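I have a structure here, written as structure tokens, and I will follow up with some questions on it.
Only a single protein chain was left out; the remaining protein chains are all shown in position.
Right, chain A next:
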Amino acid sequence: MTGDLRWVLAGVAAAVVGMTVVIVLVRAARHRRERHRAALTAGPRRELLAFAADGDDPAPLLALPAPVWRELLPTAVRLLGQVRGDARAGLVDLLLRRGLADEALADLRGRGAARRAAAAQTLGDLAVAQPPIVAALSRALRDPDADVRAAAVRALGHVGDPAAVAPLLAALTGRARLPAILVADALSALDAAAEPEIVAAIGHADPLVRMTVLDALRVRRAVTAARAAVAVLDGDPVPDVRRVAATALGVLGGRSAVPPLVEVASSGAAPPLRAAAAVALGELGARAAVPALVRLLADPGYEVASAAAESLARLEPDGVRALRVAAGTDGPGRAYAAQSLALAELRAAR
């Protein structure tokens, strides 16, 4: 046994020394790489910044040898997120002429999830609405790797092409379920021409799609969706979908959304749905709803009563006046009224 241990000991000692050497080498190699990159890109970097800032002649940048360009590329892509208008257009043009989009399209079909995710991200940064790019990113929504799929969703949002609506919705319910928030974000960022198709998806069979679409339309402030959203609020079989519709109506609903919201808030439905409807009435600035909200102050549940009070606080001047009355009278809603009134006064004083 002791003899075996001797070998074990020798192995452990070797491992300690070996690990130490590896750690030192890893650091030394990184430092070397960083120095190399800094030396290689110092001049071109200045040129790139000058080009982005003043629209200088892109010729020297176009003429850079490939290895230098490769080191400079991360800076160029980062810069893309920081500039606007003509500077951005010029930079995109430069990147396209250096073949960045073609390279990313090739990488998107390549091996290695990291490479594909980077390619999707790059295409999103470029945000060029060319049919092959939109098609490739739409295919990437079904990538086996979750990071690639997420990068593709975001990229489609940045590109903004309406052709992305159908693939985005399909990917939401497919085998590789995409995060609903990401899809809603992407849908909300698409060009205006995409709106009719998104509104039409309110009638989709899958509740997750209906919720995602309603969220996206709320962010878009899509008033064209008001009627469809009211229909969901009134009759959707899934309470959570109705709740999301109520919240959406707080932003995109008009005067016609007030009666159905009042009705839902005062109904015997689930408290989260009723509370969402009460909040939406405040968001809408629906002064006509003040009497109904005052009645809800006396609701036995905390969720509905406090939501009603918060909404009244936002409805100047009738709602606040009603709160003041309720806060001064002994009744079940007094505590909620007092709480929201105090906050409303502080907000008003700002």
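Following the convention adopted for this analysis, a contact is a pair of C-beta atoms (placed from the backbone, for glycine too) under 8 Å apart; a residue touches a chain by one contact, two chains touch by 3 or more; residues count from 1.
One rule holds in what follows: contacts and distances are computed from a predicted model.
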### Query
The chain that is not shown, which UniProt protein name from "Glycosyl transferase family 2", "RNA polymerase sigma-70 factor, ECF subfamily", "Nucleoside ABC transporter ATP-binding protein" or "A circularly permuted ATPgrasp domain containing protein" does it carry?
"Glycosyl transferase family 2"
#### Entry: Which of A:184, A:252 or A:269 contacts the chain that the document leaves out
A:184
#### Entry: Options A:53, A:192 or A:342, residue touching the unrepresented chain
A:342
#### Entry: Touching the absent chain when the full complex is considered, from A:61, A:76, A:100 or A:118
A:118
### Message
Suppose we count only contacts with the excluded chain; which residues of chain A make the list?
### Response
1-2, 5-6, 8-9, 12-13, 15-16, 19-20, 22-24, 26-27, 30, 81, 113-114, 117-118, 120-121, 146-147, 150-151, 154, 157, 179-182, 184-185, 188, 215, 219, 302, 305-306, 309, 335-336, 338-339, 342-343, 346-347, 349-350
